[in-house]
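All protein chains but one are shown in place.
Naming follows writing order (A, B and C), and every chain is counted from residue 1.
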Amino acid sequence: MSFDLLIPTQLMAALLPDIVLMVGAMVLMLYAAWRPDSVQHQRSVGMASIGLLVATLGAVIYMAWRGDTAAQGVIAVDGFRWSVDVVILIAALGTIALAIEYNIRQGIAQAEMHVLVLFATAGMMVLAAGRDLMVIFLGIEIMSVAVYVLAGFNRRSGAAAEASLKYFLLGAFATGFLLYGIALIYGATGATQLAEIASRIAEHRLWGSTMLLVGLGLLTIGLAFKVASAPFHMWAPDVYDGAPTPITAFMASAVKAAAFATFARIWYETFQLLSFAWGPVLWWLAVLSMVIGNVVALSQQNIKRMLAYSSIVHSGYLVVLVLANSAAGTAAFVFYVLAYTLATFGAFAVVSLMQEGNDEPVRIADFAGLWHARPGLAVGMSVYLLALLGFPVFGGIGFFAKWYLVVAALTSDINLVLLAVIVVVTSVISAGYYLQVIRVMFMQPRADDARSVPITGPLTKAVLATTVAVILFFGVFPTPVTAWSEWSALPRYYRTPVGGPPIAPGTLAPPPAASPAPEAN
Amino acid sequence: MVAESLALSAALFTIGVIGVLTRRNAIILFMCVELMLNAVNLSFVALSTLYGAAGQVFVLFVITVAAAEAAVGLAIVIAIFRHRQSVNLDDINLLKG
Amino acid sequence: MLTQTDAPMTGHPLADTVARFAWLLPVLPLLGFLFNGFLSLRAAAHPGPADPTAASHDHGEHGDHGDHGAHDAHGHDDAHHAARHPSAGLVSLIGPGVLLLSFGLALAVFVAMRAAHIEEAYVLTLFQWMPTGKLSIDVALQLDQLSMVMTLIITGIGSLIHIFSVGYMQDDPGYPRYFAYLNLFVFFMLLLVLGANYPLMFVGWEGVGLCSYLLIGFWFHEKANADAGKKAFIVNRIGDFGFLVAMFLMFANFGTLSFAGVEEAAGGLMVGSLIATAICLFLFLGAAGKSAQLPLYIWLPDAMAGPTPVSALIHAATMVTAGVYLVARSATLFAVAPTAQLTVALVGALTAVFAATIGLKQWDIKKVLAYSTVSQLGYMFVGVGVGAYTAGVFHLMTHAFFKALLFLGSGSVIYAMHKAYHETHNHEDAQDMRNMGGLRRHMPITFGLMWIATLAIAGIPVFSGFFSKDEILTAVFARTHGSTLAEASLFGIPGTALLYAIYALGLAAALMTAIYMTRMMLYTFHGPNRTGEAERPHLKEAPWVMTGPLVVLGVLSLVGGWMNLPLITGGAIGPVELLHHWLEPVVGTGANIVTLGETPHLSHATEYTLIGTAVFIAVAGIAFALWRLKPAALVAAKDAPAEQGIAKVLHDKWYVDEAYDAAVVQPTLGVSRTVLWKGIDAGLIDGLLVNGSALLTRAFGWMGSQAQTGRVGTYAWVIVLGAVAVLGAFSFL
Partner (left out) sequence: MTAFLESISYNGWILPALLGLPLLGAAVLLLRGRAATADAQMASDRRFALWVFLAEAGLSLGLWWSVNVEVPLWQADFELPWIPSWGVSFHLGLDGIALMLVLLTTLLMPLAVLGGWTSIREKTASYYALLLILTTGMLGVFMALDLVLFYVMWEVMLIPMYLIIGVWGGQRRLYASLKFFLYTMLGSLLMLVAIIWLGTAAGTEGVPNFGYDAVLNYTRLSDAHGSVWLFAAFAVAFAVKVPMFPFHTWLPDAHVEAPTAGSVILAAIMLKMGTFGFIRFALPFFPAAAMLPAVRTVMLSLAVIGIVYGALVALVQPDFKKLVAYSSVSHLGFVMLGIFALTTESLQGALVVTIAHGISTGALFLLIGMIYERRHTRLVDDFGGIAKVMPVFSVFLTIVALSSIGVPGTNGFVGEFLVLIGSFQTQPFYAVIAATSVIIAAAYLLWAVQRIIYNPLVKPENERLRGHDLNWREIGLLTPLVVAILWIGVYPKPLLQKTERAAAKLIQYVEDVRTSDRIGRIR
C-alpha cells in the first residue's frame, strides 16, 4: 500500500520497526535499572537486546517484504531505508554480541550499555528514514547523545573518558554547523522537507542564492564531521582508540552508515541542481579522506588507530558515491556499507579479543605469529583486512563493493574518472598497512612473551564465523546482494524534474559521453 | 527586522565559534557551543516570521536536544575530572598520533 | 618455398643410391655421443673403489701446485695411480668406430656422386623444423660436391684424430667424456656442412662452438682452461650475431633461407648490390668469429688449453675452417658484393701477416701452431675473398692435412715430454720449446713427419701446401685486372691497388711462415736436448696407435697437392685441376661473376714468375731461420731471460687481449655494475622511485600523525579552517 504520512496512524504504521525498537529499548532500560549491576544481569539485558534487535529486524524485513511506498512526507518508505536499517541492525547485533563478552572480560557490569546501543540504533533508523531536515536533526542527535555516552562507558578507563569528552565537545560543535546550515536552507527555501526544498530550488531558480549555498556548505561540514571525512576527521582516531572496542566497531560501521545514508539521501533528493557548487567540495573531501587516511594509517602502530584511519579512507570512498549522485550510486552505497560493516565488525571483533585492559593499546606487533597460535583468528583477520582492501575472493564481498563503487563513479553523470583512478591508486597505499598486519600474523614468529589470546566466547565466535562466511560466500556469489542493493536504490522519481542552472565553466559538468582521458575537476 | 535578526544570529554564532577556538576549559567550551546553538535558534525564530510555525517548532526541538546534551556533557566532564583532576583541555591528550 | 620442401627429390640421380642414407653420416657420431655420454655419467653416478672422480680429485690437486701456465695432457699425472677408465675398452671401440663407419659411408656416397656427375645438389629433407607464417625451415641435408669434400675431410681426419686420441688420452679419468664430446663435435660439424639451409648450418655452427667450449675446458679444474673455453664461446657469439643478422636480412629480402633459394635470389641481383653487400659483411662477421680472423681471432690461441688432438681436429682441421666454408657456400652472394669480397680478402691478408708476426716469438709449441693456424686461415679467406673459391677450399684441405699432422706431432712431443717429466716428478712446462731440443734422436718418426708438414706449410714445391698457397696468390694477382673486384673499391681505395697490397701481404706472411715454422722445428728437434739428465732416458716415441695416424697424414701432406694441380703443369705430373672441376657446379657461378665470365688468364711468363717468387720466399724464409737461429744457444725456460723490445711485444701478442679487456670487457662489466645495476636498478628505480615513494609516503604519514596532537583545540581549529575552505568554495564557485 501507499502510506499517507499526513494521517497519524499511517505515519505510525510506516514507523513500525522504529517504534518496536524504541518502545522495547525503553522497557529494557527500566529492566536494566531494575536490578543491581552484575555480570549476569549485563548478560541477560544483552541477550534481551539481541532479541529486540532481531524482532526489529523482523519488522524491517516485514515492511520491506510488503513493499509499501509513501507519498512525500517527513519520512521515507522505500527500499533504501529498509536496507540501511538492515545494515544498522546487523551492526547493532554485532556490537551487543561482542559487548556482552567484552564487558565480562573487561569487568564492565553496567547493563545500560546495551540499552544505549539500542537507543543509538533507533536514532540511526530515524536518520535512515528521515526526509525532513527536522527529523534528520533529531535522528542525528538521538544517535549522537547515546554514542557520546557509549564512548566513555568504561568508567575505569581514562582513555574512554577522554574519547567521550572529545567526541562530545567536537560533536556538539559540529552540530552547531549542521543546525545553522539547516536554518539557512530553511531561510532560503522556506521548507524543511527534502522534496519540498528541491522543488522550491527548481521553481524559484535558487541556485544563485548565497544563503542557500552557505547553508548547504554548513550542512556539508556537519555531515562530513559525522561521517569522519577529512579534514573533519580528526576526532575519529582518538575516539575510536579510546572507546571500548565493540563501541568502536559500532561507530565505525553503524554510525557511519547512518550518517552516510542521510548524506546520500539529502544530496540525491534535494541538491542535485547544486552539483556545480558541492561537486568540487565533495571531490576534495573524498580525495583528502583517501589520501590523509591512507597515508597516516601507514604510520600507525596501534591497530585500533590504524582501523580508524582506514575508516576515514572508507569515508572518502563513500563520499564518492554521494558525489556520483545517481541511483546506481545509492545502490552501490548499500552494497558498500554492508560489505564494509561486515569487514569492520570482524576486524574489531578480533581486536577486542586481543585487548587486555582498555588503556592498553593493541599494537600491530601483538599480532605477530598469531597464525601459529590461533590460525583461525589469523585467517579470519586476513579475510576482514582483505575485504577492507577490496581484494577479490580472499576479501570476498569487499571486492565487489569496490567494484560497484567504481562502476557508480564511472557511470555517474558527473565525470569522476579521475576520482576513480585516485580511489584505486590510494588503495594501493592501503594495501601497505593491511598487509602489514597479515604479514606479522603469518610471517613472523610468535614472541615468547606474547600475551595469550583468550578463548573466543560463543557470541564472538558467532560474529566471527558469520562475518567470514557471509563475506566469503557473497564474494563468490554476489548476485543476491547485488539484486538486493539494486532493489534498494533510491528510485528515480525522487529526482527533480529537468531544468537546472547554467553550467559554469570549470565545474564538474556532465560530459556528453564519458571520456577515458581523466581531466582535473 | 528579519535581516537584522539574522545578522545578530550570525554574529552570535561566530562568537561561539571563536570561543570554542580560544578557550581551554571544557565547561566554557561547552557553553560556547550552547551559544552557537542558541544563535541558530534565533535564526529559526526570525525566519518563522516569514514561513510560519515550522521554525518555532524547530527551536523547541533544539532546546530539548541541547538540554539532553548538557546533561550528558556535564556527566562526561565529571568523568574526565575524576580521572585527571582537571578540565583543561590542553591536559587531555592521552590519545593522539 | 624452394626446392628443399619438395621432399624426396625422386628425380635426382643420387636419389636411389647410397646417398639416401646420408642422414646416417651425422647420426652415427650422435649415437656415439649418446653412448659415451651415458658411460661417462654412469661411471660418475656410481662411485666405487675404482672411482675415477676420486682419482681425478687427486689429479686436480696435483695440477694446482704447478705454476707453469697451461698444461697439456694433464691426464697423465694420474698414470701411476689411476687405472684406466672402467669402460675405456668399450669407449675406444665406439668413439673412433662410429667415425670410421661415418667415413666409410662418406666414401660410398662420394663414389656414388662421382658416378652420377650431378649438376644440382641432392637435398634430403628429413622433417619440417620451424614452419610458421612465411617462414619455412626444414631439417634437410644437402649433398653436393662442396659438402662432400668437407664431409670427407671431417670424417677422414676426424677418424685419424679419434684413433690418435685413444693413445693420447688413454689414462685420462674423463676418457668417455672426452670421446662423447668429440663425437658430438663431429655430429655438429657434419650438420654444419651438410645442412641445406642457413639456420641448420647455424645449428652446426653453434654446436661446434659448444663442443669447442666443452673440449677447451675439458680439464676444467684449472681456471685458465675454463676461462679459455668461455672466451672462445663468447667471442664466437659475436660472430654468430653477424650470422644471425645476415639471416634476418636474407629472409627479409629473399624470403628464404635455403642455400638453393638464396643462391637463386642472389643470381638475380646486380653486382654491387647493397643488400648482398650487407648480408655478406654480416656473414663475414660470423665467419671471422668462427675462423679466428681479425679482430676476433683472440680466442683461438687460448683454445690451445684443450687436449692436443682437440686442437688438431677442431682448432686446425675442421671447425675453424667453417668460416671459409660459409663464404664458399655463399659464393654467388659474395660474387655480387665485390666490396664485401675485398673486405674479406683484406681482413684475411692482414690476419695472415699479423698472426704470423706473433708466431715468430712464441715459446709454447702449440701457441706457434695456433698463430700459424690463424695465419693460414687468413690465407684461405684471401682465396675465397677474391672469388677463387676452389683455391680457398683447396688450401683448406691441404691445411687440414699438414696442420693436423703438425698438431698431432706436437701432441706426440708433448706426450713424450710429459711422460718424461712425470717419471721424474718434474713440474716444468712440457710445451715450452726452450725445454725441448734435440728430440730428433728420441722420436725420429715424429721428427720426420713434422718436417714434411713444415715444408708443406712453408710452400716448398711438391709438398701439398705449395700448390694450394700458390694457387691463392696467383688468383689474387690474376684478379688485379679484369674482374669485378678490380673495378670495385673499398674506403675509396681502388680494388686493383688493394689486390696488389693483398698479394704483397700474402708474400710477407709466407716468408714469416717459413721462418717461424723452421724456428719451431729447430728448437724442438735440433740442437742439444734441454730437458735435463734425469728426464732424457724417458723420452720415447709414442705408441703406434698415435704414430699410425701421423704417418697417414704425412702421406697426405706430401701428395695432397695432386688433387688440384695447376693448369700450368699441363698434366705432366698428373691430371690438372681435379678439385676445380669437382667444385665447379657449386661455386662456378660465383667465381664466373667475379671474373666477368671468363677464366682468369695470365701469361705463362707471369705465372712462372709468380711461382718463382713464392718458392724463393719460402726458401729464403727457411734459409734465414737456419742461418740466424742457434738452437744451441737456447737456455731452458726456467733460466731464460725476459724478452725485450719488439720481441716482447710480439711474445705478448701485441697486447691485444689486454686492449680488449681494457676497452670492452672491463667497461662493460663496470658500466653494468656501477651504472646499470647499482645506479639505475638499485639506485634510481628501487631506491628513489620505489622505496623512495614508500619512504615519502611514510614521511607524510608521520607528519600527519604529528598533526594529530590529541588536543581538542587543534581539532576545532582544523574544523574551522576546513569550514572556511568549504564555505569559501560554496560562496565563490
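In the analysis below, contacts are C-beta pairs under 8 Å (C-beta built on N, C-alpha and C of every residue); 3 or more make two chains touch, one makes a residue touch a chain.
Everything numeric in this text was worked out from a predicted model, so none of it was measured.
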> Considering the complete complex, which visible chains touch the unshown chain?
Replying inline: A, C
> Quick one: which of C:Leu135, C:Val545 or C:Val559 touches the chain that's been left out?
Replying inline: C:Leu135
> For the chain left off this view, which of C:Asp144, C:Asp240, C:Glu263 or C:Glu471 is in contact with it?
Replying inline: C:Asp240
>> Among A:Val421, A:Ala447 or A:Ala469, which one touches the chain that has been omitted from the display?
In response: A:Val421
> In the whole complex, what residues of chain C lie against the chain that is missing from view?
Replying inline: 40-41, 44-45, 47, 53-54, 56-57, 60, 64, 127-135, 139, 199, 202-203, 205-207, 210, 213, 217, 220-223, 226-227, 229-230, 233-234, 237-238, 240-241, 244-245, 247-249, 251-252, 668-669, 671-673, 676-677, 680-681, 685-686, 689-690
> Which chain A residues touch the hidden chain?
Replying inline: 386, 391-394, 399, 403, 406-407, 410-411, 417, 420-421, 424-425, 427-428, 431-432, 435, 439, 442-443, 478-479, 482-483, 486, 513-518
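Definition applied: only the chains that are shown with their structure count from here on.
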> Which chain pair is joined by more contacting C-beta pairs, A-C or B-C?
Replying inline: A-C
> Which whole number of Å gives the spacing of the CA centres of chain A and chain B?
Replying inline: 25
> Using mean CA coordinates as chain centres, what's the chain B-chain C distance in Å?
Replying inline: 96
> Counting in whole Å, what is the centre-to-centre distance of chain A and chain C, each centre being its mean C-alpha position?
Replying inline: 78
> Which residues of chain B are in contact with two or more other chains?
Replying inline: 17, 20, 29, 89, 92, 94-97
> Residues of chain A that touch two or more other chains: which are they?
Replying inline: 165-166, 169, 173, 237-238, 300
> Which residues, counting only chain B, touch chain C once they are in their complex?
Replying inline: 17, 20-21, 24, 29, 89-90, 92-97
> Tell me, which parts of chain B touch chain A in their complex?
Replying inline: 6, 9, 13, 16-17, 20, 26, 29-30, 33, 36-37, 39-40, 43-44, 47, 50-51, 54-55, 57-58, 61-62, 65, 68-69, 72-73, 75-77, 79-80, 82-84, 89, 92, 94-97
> Which residues of chain A touch chain C in the complex?
Replying inline: 165-166, 169-170, 173-174, 177, 210, 213-214, 216-218, 220-221, 224-225, 231-232, 234-235, 237-238, 276-278, 280-281, 284, 292, 295-300, 429, 432, 504, 507
